[in-house]
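In this view, the complex is presented without one of its protein chains, the others remaining in place.
Every chain is named by a letter (A and B) in the order it is written, and numbering of its residues begins at 1.
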Amino acid sequence: MSTATLDLPQAPSESRVNYLNASYGIRSWLLTKDHKRIGLLYLGTITIMFIFGGLAAFFMRLHLIEPQGALVEPETYNKLFTIHGVIMVFFFLVPSIPATLGNFCIPLMIGARDVAFPKINLLSWYIFITGCALALVAIFSGGVDTGWTFYTPYSSTYSHTAVVWMASGIFIAGFSSILTGVNFVVTIHKMRAPGLTWFRLPLFIWAMYATSIIFILGTPVIAITLFLLGLETLLHVGIFDPAIGGDPLLFQHMFWFYSHPAVYIMILPGMGVISELITAFSRKKIFGYAFVAFSSMAIAVISFIVWGHHMFVTGQSVYAGLVFSVLSFLVAIPSAVKVFNWTATLYKGSISYEAPMLYALGFIGLFTIGGLTGLFLASLATDVHLNGTYFVVAHFHYVMVGGAVMAYLGGIHYWWPKITGRMYPDVWARIAAAIVFLGFNLTFFPQFVMGYLGMPRRYAVYPAEFQVLNVLSSAGASILAIGYAIPLIYLFWSMRYGPPAPQNPWGAKGLEWECAPSPPPTENFEVMPVVTEDAYNYQPTTGGSH
Amino acid sequence: MSHDAAAHAHPPGFAHQFETIQQQREAGSLGMWVFLMTEILFFGGMFTAYTVYRQLHFASFEAGSHELIVLFGAINTAVLICSSLTMAMAIRSAQTGASKNTTITWLVVTMILGAAFVAIKLRFEWLRDWNEGLVPGLRWIPGPEHTPGMEQFFCFYFFMTGLHAIHMVVGLGILAVLVWMTARGRFSSQYYAPLEISGLYWHFVDIVWIFLFPLLYLIGGRYSH
Partner (left out) sequence: MLMTFVAQPGAQQLAAAIFPLQPPAASTIAGGVDQLYYFLTGVTVFFSVLIFSIIFYFMIKYRRRSPGEVPPETHAPLALELAWTLIPSAICVVMFFWASYLYVRNARPPAASTEIFVIGKQWMWHVQHPEGPREINELHVPVNQPIQITMTSQDVIHDFYIPAFRVKKDVLPGRYTEIWFEATETGTFHIYCAQYCGTNHSEMIGWVYVMSPSDYAAWLAGGEQNESMSQSGEHLFSLLGCSSCHAGTAQTGTGPSLAGIYGQSEKFADGSSHLVDDTLIRQAIVDPDSVQLPNYRNVMPTFKGQLTEEQMLQLIAYVKSLGTEERKNGQ
């Protein structure tokens, strides 16, 4: 186990055998059981899906610079926003941190050789790419135009697009999430290194555990909902279509029962990453460890009982509205607690500004805005006005892009040296982080204003009075696109040409940095670690438990 | 890399991401329980939708339920309960170190019972429903006796029992694999975790049926008129 002094970067040992060069060839990757390689397989897949989803957004914003639409017919625009939403939610954000960073880092961070069920881990990737394939079939066979929310009866009876293909793709990809969740829960319960008690775990692990609970309990419900939708579409039986005896609101309740917790699947891992980044780049123990850990669990639990806030204007009862509103306020509190704890962690820290930290700090600011604007939507009276407008679009992009994607990028940059054994050029990384931050705000801040002014979402054409705000937003989107393209380039470049990374380039605490080389061998550790101190113990004179 | 000496004894089926066989067994068991929780939510979504429509369209659901043959449902319930018993016996047989033929026999009996369940369902229930035009979307003959509300009931009947039957068939596949593994001598009184875990799955599928049977077959007073 490491000594109490701060490790400074050591000499790299590149000629070592590590998980990347231990075996070569396609088969060694496609039949791997190594969680690190599986994490990379996922990384490649979701990057490809992100490009598809991003292209859809790019065309949408380009189209919207003109009130009457600059680029495509409404039918096509409707397909673009559907594809953007479906891909970004189900095939990018939901798997992003868990399947890439979670798969890669969890065993390393808890001192295990692999996850509990490596073969199931590989199976989950195959299931995932099958889901992706079906989604791509749906896209290339004409697309889907129902919105990622698939509301009935439009999706089951009126839309004549590839709904069943797309629903099948999402259904199958859901099983990949479920298996990942099962794997993580068992791994975290059963495979921690000796001495690594629950309250010594890094907060990223707590966050992944909470996320896995949502994977396990929520995903099956979207699966059954889409299954029923598919059957209704194919057989014209009355489940959700009122014309044949069904209830369209039942679809919405079942859909949102998963899809609300799903947004916490998207943000909790990001919050876990931020806890790692803030501590590593201020060299301090997290402020309020137990509070942050319990907040993750509280968010996971409460997330299941707030779904009705998506349905305040559907005609559900006032009473239901009140209940869901108060619970939605409740779920905001743990997130606020985390933001304050992260900020307080910086106090009297020793802060450095490598790219991961810039992403983390950007996250805190943007997530604060995104989370607070959620309160406008939890508030019944304002939600009536704002639901279905661009305000909602702005809110969720602030948390999902300003939050989750920034955290994802921060995590990728942070663990890149561990994953690849290479350093990327930090100057370019910081420039890209700044471009992402600026481009993001320019894209989405005007949308808050648009929303309160009344511009509805999912509009292919709009009244001319909204044009200025739309043009600002589209300009921001082009800047954001550049911000995303730059890391793609230098990260790829670094895999071949980047300087070799030391074991612990950031001087961070954590088993993955202190006990495993960069990159690690297939079995992760030459000597299995034993843990004798709390997480983030940068000030070793007082190593007491929290 | 180095192991503990104890773990290096390499009991059969030991997987190297674990430190000890004990850890592996606990992990496997926990994994199956967690997976079953996902299955509860999966069936639960369907049950919830069913419950909503049963509340809204009770009379139609009752009429639909009365079209089902309680006798076959009851026989199938008994078949499944017996199969859970034989599955437990198979696990016990491995646990007590009995001969692998004993274990295989119990497993095969379980498979026969499971197959009987599926066969009874297909031959006596679903085939009859098909002939009578009670299969929504595929062969539904509307009429005064077959109202639209009943069609919705039958949607749920087929979805729920169909989903359950798929799980049964998967279970049969798992049992077949277990038979093969037992025949190859993979299990002993020290190591029979796959049997135990599969037993959990089998019992779960049985319990789902225990819920399905009264919900679908026993709606309303059947003998009062």
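Here is the rule we go by: a contact is a pair of C-beta atoms (placed from the backbone, for glycine too) under 8 Å apart; a residue touches a chain by one contact, two chains touch by 3 or more.
Being a predicted model, the structure only gives us computed values, none of them experimental.
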| item | value |
| --- | --- |
| Chain not shown: contacting residue from A:S28, A:S141, A:T197 or A:S350 | A:S350 |
| Residue of A:L375, A:V427 or A:A464 in touch with the missing chain, whole complex considered | A:L375 |
| Candidate in contact with the missing chain, chosen from A:F171, A:F227, A:F287 or A:Y490 | A:F287 |
| Touch criterion as defined above, residue of A:G44, A:G142 or A:P242 at the omitted chain | A:P242 |
| Hidden-chain contact residue, picked from the options A:A332, A:L438 or A:M495 | A:A332 |
| Absent chain, residues of subunit A that touch it | 6, 8, 74-75, 78, 145-147, 149, 151-154, 157-159, 242-243, 248-249, 282-285, 287-288, 291, 313-315, 318, 321-322, 325-326, 329-330, 332-333, 336-337, 339-341, 343-344, 346-353, 361, 364-365, 368-369, 372-373, 375-376, 378-385, 387-389, 449, 452-454, 456-463, 465, 507, 538-539, 541-542 |
| Touch list for subunit B against the chain that is not drawn | 57-59, 147, 149 |
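As a working rule, only the chains that are shown with their structure count from here on.
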| item | value |
| --- | --- |
| Centre distance in Å when subunit A and subunit B are each reduced to the mean of their C-alpha atoms | 35 |
| Subunit A - residues contacting subunit B, complex | 107, 112-118, 178, 181-183, 185-187, 189-191, 216-221, 223-225, 228, 231, 234-239, 244-247, 250, 254, 257, 523, 525-528 |
| Subunit B to subunit A touching residues, read off their complex | 1-2, 15-19, 23, 26-27, 30-31, 34-35, 37-39, 41-46, 48-49, 52-53, 56-57, 136-138, 148-149, 151-152, 155, 159 |
